[in-house]
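Handing you a structure now.
For this view, one protein chain was removed and the others were kept in their places.
All chains are identified by letter, namely A, B and C, in their written order; residue positions are counted from 1 within each chain.
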Amino acid sequence: MNAVKTIFRNPPLLTFVLVALVWLVASFTLRGFGAYGHLRYLLELAAVIGIAAAGQTLVILMGGIDLSVGAVITVTAILLPLISPAWDPTGLVGIALALSIATGIGVLNGAGAAYLRVPPIIMTLAMATFLQGLLVIVAGGSAVTVSNPAVILLGQSRPLGVPSGVLLWLAVSAVVLILIHRMPIGARFLAIGANPLAARLSGVSLPRNTLILYALSGFFAGLAGILVLGMNRQGYVGIGDPYLLTSIAAVVLGGTSILGGRGTYAGTIPGAILLVTTTALITVVNASPGWRSIMFGTLILALLLVSGREARR
Amino acid sequence: MSAVSSSGWLYGAIQRRRNRGLGGLYLVVAAFLILYAVLFPGILSVGGFSKFTQNWFPLALVTMAQALLMLNGGITLAIGPLVSLGAVIAATTMDGMFGVPGGILAVALTGLAIGTVIGAIVAHLRLPAIIVTLAGSFIITGVALILLPRPGGFIPDWLSNTLAGHTPVAFLLLVVVLLLWKAFLATPLGLGIYAAGDNPVGAFRSGVPVERAKIAAFALSGLLTALAGLFVAAQTGSGDPVIGAPFTLNSIAAAVLGGVGFLGGKGTMRGAICGSLLLSVMINVMFFLGFPPVAQYVAQGLIIVGAVAVPELLKSWRARR
Amino acid sequence: MTDQKPLLEARQVFKGFFGNPVLKGVDIALRPGRVHALLGENGAGKSTLINLLSGALQPDSGTIAVDGKPVGRFSPAAARAAGIAVVQQELSLTADLSIAENIGLGAFPRRFGLIDYAELHRGVREVCAMVGLTEPLDMPVADLALGRRQMVEIAKALYRRPRVLILDEPTSSLSAHEAGILADVIEALRDRGTALLYISHRLNEVQALCSHVTVLKDGGVTADQSLSGIDGEGLVRLMVGRETGDLFPPRAAANPGVLRIGVEGFSAGLVRDITFSGRAGEIIGIGGLVGQGQEDLLLGLYGAIPAKAVKAEVSGKPGLPADVGAANAAGLVYVPADRKHEGLVLPHSIASNLILPSLGRLARNGFRDRAAETGLIAELAKRLTIKGDVARPVQALSGGNQQKVALAKWLPLDPSVLLLNDPTRGVDIETKREIYLMLRGFATEGRLVIIASSDTPELVHLCDRVVVLREGAVAAELSGGAISEEAIVGAAMGVDRKGAAA
Partner (left out) sequence: AANCIKGDRKAPYTVGWANIYSVPTWMKQTEGTIAAEVEELKKAGLVKDLMITDAQGNAQTQIQHIQSMIDANVDAIVVIAGSSNALDRVISDACDKGIAVVNFDSLVNTDKVTAKINTDSAEWGAGAAKWLADQLGGKGKIIVMNGPAGISVSDDRRKGAQPVLDANPGLEIITETNTEYNAAPAQEAMTSLLFANPEIDGVLSLGGAISAGSVMAFDRQGREQVPVTGENARQFLELWKEKGLKGWATMQPNWLGALSVYTAVQALEGKDVPAFVKVPLPVIDDSTIDSYLARAENFPADGYIYSDYDQALFDKLLAQK
């Protein structure tokens, strides 16, 4: 009884339990769903969302939002093959360059939000529009197939049977969780998210933390872009689009308040898995597109009823 | 102060005061409108004006729908699908037994009903609006796809010509909607939506029915959105189960551009409308300036950021002096 | 008079939050034509009790009775219909709505279903005149200083023409002048037969206004009696339950040390071109009517709003701090008046709030040192007698305890200058004593304490020097024996001869 109570009081844990339940039920009712290979693949897909949502979680915790995540993923996936220098056999230089670009985009977002006082939602939306313009220029370039060995390794290899993407996600999770819960800066993000005025008067610098956060968000989106590129071996325009809403949905499904100040990445992790699981579940059901869409929405709503109760105001 | 206490004084003074902070946006919008009129003087003719306002009208409606919720401390991601569903229902019911009035009624009721249900879920089950409406958006899309799996359906020509012909009916409708909004905002429930968005506990303690206000906000928002869908159907002469998709993000962008805050209670409808007008007129101005697509994207981003940043910077620069 | 039938009663009410009982069988009866005081320490359950009386909360058991008849489900709307109004601490206002709309909220006069703005205007103007609110009625509440908002809150309650008026610490951010206006209003209402419940931690007001008292302690009523024949000390004894000493610590011998803050031609916000200085070991009070630039002076010195000065020296360095970080680095800290919005991160735990300014300092190799943090938090909680689990959200603390948290979080920084904006607002008398003692201690240790206060006795008895602001300028600078309530209020109102003996 007490254990049940603990679970219900702990949104991340609750979401994990939900994921497990969905997996169990689906495995028993749908042939092949619970196959090890399939679950592994779902985790791999969740890794992309999870990594993109890492930055999104941080930004949302601080009371912001990043609508440029999808565009940054696309830009990274398209640019990386173009900018990977041929003389570097490891491909790491290309990765570093691509990540710096992604981080730079994040810094610009942060600067707009911090110094121009543009609401983050507008700043990052405008940034996404800029990046579309950039894509009009660079897309259709002739070298979009990735030959970068490090990227391919990341997208294709499975050390000890675990996809590298999942390993990368584990590393990202560890870093983000430490950042939020074990470093001073995490407590500052949360304070800003809950009450920016009080945080500022307590000596927390808003511009600095805003810059850092959006930079991190850009960085993680870039990382997700590289992983997607590796998994598909090719970038194309629009490859990042699905990750904008899913990254936000994963964060909110994980119990983090969209208004900031409350939540943790520990909830986003199962949130991401829950999303891909639901999508996969709907995919294998044979129904018309309309009915599949309805089922997907209903399922999300039903899961939300269990996990997403907002704390009393 | 008491000297000017004619009966309308307080209302007028409050209304004037609410323009505060919007001066910059008004200027930007006015500048774009003037630029547009210079580039295309035809806008000053009845036909040109009608066409321009028709293209702006649905965005204005959904922006109002979004702003209404944001003022109440909510948000909706179901705008686009609900526009589509409104269009689909209009296009599938108007050749039915009850004709055009039946169709309009069906659209309005659908919007109200969907809004009410979402509002009730958000208010009573205390679920975050953003994700409830996200889930709702899938369900609504599904319904639209089932009703009309591909673009089609029927809208009588006379309706299309009345609403979206060469007369400024759309603009007049917008004026009517705005007047209705003003009237609504002058009801206790209307102000309650505002108050409950800014300070729910305080509003509750003051006797505002906070939950009812929230449901009302969602219901009205649903109604406006579905009616935008009806207009789109009339404008295009048909229904399309996915035509509304881009409206979701655009409605949020327009509202925020117009100074409506994320956390509730902050902002004004007039600002939101200006935001939507800016987004709309910007498209035409960029066309007449002959921008190639790359420049369109870059300029669009710059205009959006600039419209918010420049007034803000001016303000802080003035404060510093 | 007092044997008239009670208008509003609580009978044996119980209320707890998440299993923690707050009220354990409390009775209270409000009778017409009587000002009833409700006393108790911070967290005793006063606000909870009035939330029950006004329908904002439901009792776990026990009944609320109106006109002797128990009411079933009581809601704020039902309470209003029954003629009950509450003055909450700036809690129920909507920042973006105008003063008039805020006052009418929940009780709008209507015509054809629309708000009748003309009628609203009439009614609002009347109540505003009563409480001395002279701001334009179309002004958004966001533009008002804290104390003025409190007046709006009072006007809002009056607007409802209540039979029962409950005031929860209505004067805690009001200066003596505004508090006097309120007292007149209360007396007028009482004479008209209104039943009043008055909560305050300023016992002199209670003594002056109230004729009956209920004291809450540990969830129960420890006294329910007439106030006639009880003096100030008796009141304290009733509340605290034992004999207490002086509220204010003795002043130290005046020997100011080095210059900590010196500004000339200083302007920030409302403050225009003033000269001001403070030395180590001083407690300087900033007085004046509500909203004359006291807060802007502190915020400007703290680098939190744009400020400029012809000449400035802060902590031995020339120039004003550029931002809050710089101010902290220079040894300045600031405790805001509006603790809920500016001082605290309400939904976060007591612990997180206490540790926020010290996070960087305590970190080791970039990581948080949990052991050190826990130790520090425990020490702070002990030092300021913040009882209970520090993992609770500060939101769940009573107002006075919240104030302690807002102050305590700065102590680990070992500040050399403390800028305090009404630090004892809403704080109970015992805690006030502790805070005064602590502030005096700080001064003795060679720190500079600058304290803006709406509580005039505090300025008179605690401070070594008092600067009275009026319309952003220094109206008077008083020190030593020249500090008196009359001098301060006089200067604040502008009836004073230039700064008596400075």
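Some points to look at:
As a convention for this text, a residue touches a chain if its C-beta (ideal position, glycine included) is under 8 Å from a C-beta of that chain, and two chains touch if they have at least 3 such contacts.
All values derive from a computational prediction rather than experimental measurement.
The missing chain, though absent from the view, touches A, B when the full complex is examined. Considering the whole complex, the residue from A:I212, A:V228 or A:I273 that touches the absent chain is A:V228. Check A:I239, A:L253 or A:I273 against the missing chain and you find that the one touching it is A:I239. Check B:A183, B:I283 or B:L314 against the missing chain and you find that the one touching it is B:I283. When you scan B:G12, B:P156, B:G237 or B:G261 for touch with the missing chain, the hit is B:G237. Even with one chain removed from view, chain B keeps its contact list with that chain: residues 40, 42-43, 48, 51-52, 55, 58-59, 144-145, 149-153, 160, 164, 232, 235-243, 245-247, 250, 280, 283-284, 287-288, 290, 292-293, 296-297. For chain A, the residues touching the chain absent from view are 30-33, 35, 37-38, 41, 45, 132, 135-136, 139-145, 156, 228, 231-239, 242, 279-280, 283-284, 286, 289-290, 293.
In this text, only the chains that are shown with their structure count from here on.
With respect to chain A, maximal separation of chain centres occurs for C (centres as means of Cα atoms). By number of C-beta pairs in contact, chains A-B lead all other pairings. Chain B and chain C have Cα centroids lying 42 Å from one another.
Chain centres here are Cα means. That of chain A falls 30 Å from that of chain B.
Chain A and chain C have CA centres that are 44 Å apart.
Those residues of chain A in touch with two or more other chains do not exist in this structure.
For chain C in complex with chain B, the touching residues are 54, 56, 75-77, 79-80, 86, 88, 91-98, 100-101, 105-108, 110, 113-115, 117-118, 120-121, 124-125, 136-140, 156, 306. Within the complex formed with chain C, the chain B residues making contact are 1-2, 5, 7-11, 13-14, 16-17, 183, 186-188, 191-192, 194-195, 198-199, 201-209, 265-267, 319-320.
Only residues 75, 77, 121, 125-128, 130-132, 134-146, 149, 200-201, 249, 252-253, 256-257, 261-263, 293-298, 300-302, 304-305, 308-309, 312-313, 316 of chain B touch chain A when the two sit together in their complex.
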